[in-house]
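With one protein chain withheld, the remaining protein chains of the complex are depicted in position.
This part shows subunit A:
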Amino acid sequence: MSDEEHHFESKADAGASKTYPQQAGTIRKNGYIVIKNRPCKVVEVSTSKTGKHGHAKCHFVGIDIFNGKKLEDIVPSSHNCDVPHVTRIDYQLIDISEDGFVSLLTDSGGTKDDLRLPTDESLLAQIKDGFAEGKDLVVSVMSSMGEEQICGLKDIGPK
């Protein structure tokens, strides 16, 4: 049993950590997992055994949350896996620059200018069109393990 690895009371400074260990058996579908050093969303968990009277192992199928690639892993279910720390922050969209970067308004009132437009065509079109129409758009930025990307959009424009 790996009691000590379980943080029932979270520490305030733990936000700095990129990943956390968690017992493989407790990871569920729709949760996150690190496979081959990439943050993934779990789309499939199945279990099997090492021989008839052996111990259980988990078979994970994950999808890389940034590039959509499929990755797989097999872990004995009593062992630990790394679970990535995934954050999502909403920013208001201020501007879209010519070279494909966006300018976002942070909570503190500053701007964040280091993000590119998404490559997904429908989202890209919605952002561009919405922006051109003068709507108030909020984009959702997902980040994990040192990478970040625009992953969603919401129109909070005139009601």
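Keep this in mind: a residue touches a chain if its C-beta (ideal position, glycine included) is under 8 Å from a C-beta of that chain, and two chains touch if they have at least 3 such contacts; residues count from 1.
Here is the rule we go by: contacts and distances are computed from a predicted model.
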item	value
The complex's invisible chain, by UniProt name, from "Exportin-4", "Ubiquinone biosynthesis O-methyltransferase, mitochondrial", "Prolactin" or "Phosphatidylinositol 4-kinase beta"	"Exportin-4"
Positions on subunit A contacted by the hidden chain, ascending	1-3, 6-8, 10, 12, 14-15, 17, 19-20, 22-26, 28, 30-32, 41, 43, 47-49, 51-56, 58, 63-64, 66-68, 70, 76-79, 83-88, 118, 120, 122-123, 126, 140, 150-156
